[in-house]
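Just one protein chain is left out here, and the rest sit where they should.
Up next is chain A:
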Amino acid sequence: MSAPSNSPRRRLLLLGGVGAAAFALVGGGRFIVEHERVLFLNGLDVPVQVAADGAHFELPPGGSDERMLRTGLHEVDVRAGEARLAHDTLYVSPSGGLHVYNVLGAAPLYRQTITYSSSPQSDDESAPPVLPLAGKPFLLLGHVDFVLTDPPERIEMKSSDHGTTSRTRLAVLSGGWRMSIPWLIGTHHPAEAARLTQALMHALPGTPELEALAATSTMANEHLEGSFATVAAARAWRDAQPDSDEAHRLWIRQMRRTGRNEEARAYYAAALAREPGSPRLATMLARTEPGPEATARLEALWKEHPDDPRVRWGLVIRYEREQRWKEALALLEAMEKGDPRYPVFRETHARALVALGRREEAARRVAEQLLADGAERPGWDDVLLYARLFGRSTSEAEAPLQKLIDSATQGEDGEVLRTWLAASLGESVARRAPAGSEQTVLPMAMRVLTSIIQGPEAAARVCANIERAVFGHVGTEAVVLLAGEFERLGDAALAARTLAASDVALSYGELRDVVRGTRTADSLEALDLPERAALSLVVARRLEASGANADKAYALVKQEAQLPGPVSAALEHWPRPGASQKRAGATEP
């Protein structure tokens, strides 16, 4: 064998090849390192054209697209046809992970952690917790195992998992932005909901639902940003949609809550003067007026517009407030036959029947309505109404209450609902909240309702440390009762906090005045009968505590508290206040 040889050219070619390979490898590596996955999502109803990093692509409504963008700053331009929806400076970080660009934050995006276990005993049937990510246009997430794909039922375990492992999933609910906003509100993310609504209103002007959603999200955020924001949002909705009764009603209600009812009344008086024949403005004006004036205005209006449902609704409310049950019943019977808003007045209808001594009929009719073929699935409040009419939270297997519970829970375990019913009815031996429930709000609400039986001090201990959202499941009757009693006992801070946590149309000032006796509960036009009964009970206790004769006041309470509930429970269980106890109104130096 002879000595092998290489020509200089060949050697240089070899070296060049090595250098070129190194360049290619480093270049390829940097391309991978300097490009990150960016998931683009469109939660809008319209297709959008996205321009980012020199790429132009279209996202269909509810669609998504995954792109590799180089790390660094990018100008992202989103258009729907000619209209520019958004222009953001997007920073794609080199730190890795999944970047998400959710156009305007509209898509109802969420992250879920799914836990897999090799042990069948530890399988948790409840759905894994969900973290809503909607409302934020840009997100940098860590590693996500399943991006917009369904996770498998089971996965292979490694020995290092020790029998349990978890995976993350990124998914989008259906419904687009219409789902995102209520979902964020419902999951206690009102700030994100408000921000998303604002962004959508700027991007999609003229979308009617947005104004309502903006007001709703602002309402949900009221505990943080106060009533000025909610009044402004309601006013904006009213101005944007002057034909929306809901917008007007909300604005009136918020104005009343902030003590500006007279301003609202002046507004509608002026508006009606400009447009005298408007039933809408007339009914809205009636809402702001004192009871008799409002009733007279509505009765006159009813004569002029006998087919206008708004007038009828207003009159029903007025008659209910004035306990003119026969007149109210006549209107309600008519509404039952075809008014689409009748479900809102179902409880009023039932109360009218009860007031007229037809409680069994009321229960029967409610059950028939709720269990009728083609009827919507009954809500918990509907079941509670029937239970109140029925008188207790338990019944035989085939009884309407049981059917309603089954229907409301859709065949799932109805124990939580039964427990809530028992607590809401003020039953002395309330069931314990079922263990393992994923919802923390409902058990706390049951604790509040159960504590009412034990007395106001026990309720104060519970209410002092609970989330605001709990009061949504407690009911306005209980809230007014507790806030009034706390105020009577001298704890103005707790009274104000309890009242603010609910959406009852009662300001703290009004509450304070009634409890102090400088105003009667009857003068509070916005309160319904149970709420007024609650205030009446506080007034009766104040009278009794001051040594005055409270018999009439207690009689009024019994008259107003037609159905079993927090007021009847307090009447039955709360000890009578002695004259030596604290006097209401000792809240200021």
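Observations, loosely collected:
We take it that a residue touches a chain if its C-beta (ideal position, glycine included) is under 8 Å from a C-beta of that chain, and two chains touch if they have at least 3 such contacts; residues count from 1.
In this section, contacts and distances are computed from a predicted model.
Chosen from "ABC transporter substrate-binding protein", "Sulfate transport system permease protein CysT", "J domain-containing protein" or "SufD family Fe-S cluster assembly protein", the protein name that UniProt gives for the omitted chain reads "J domain-containing protein". Only one residue in the set A:53, A:225, A:299 or A:467 touches the chain that does not appear here, and it is A:225.
For the options A:167, A:260, A:305 or A:324, the residue in contact with the chain missing from this view is A:260. Listed here are the chain A residues that touch the chain not shown: 1, 3-6, 8, 10-12, 14-15, 18-19, 21-23, 25-26, 29-30, 34, 71-73, 89, 91-94, 136, 138, 140, 191, 224-229, 231-232, 235-236, 258-260, 263, 456-458, 460-461, 463-465, 486, 489-494, 496-497, 500, 508-509, 512, 587-589.
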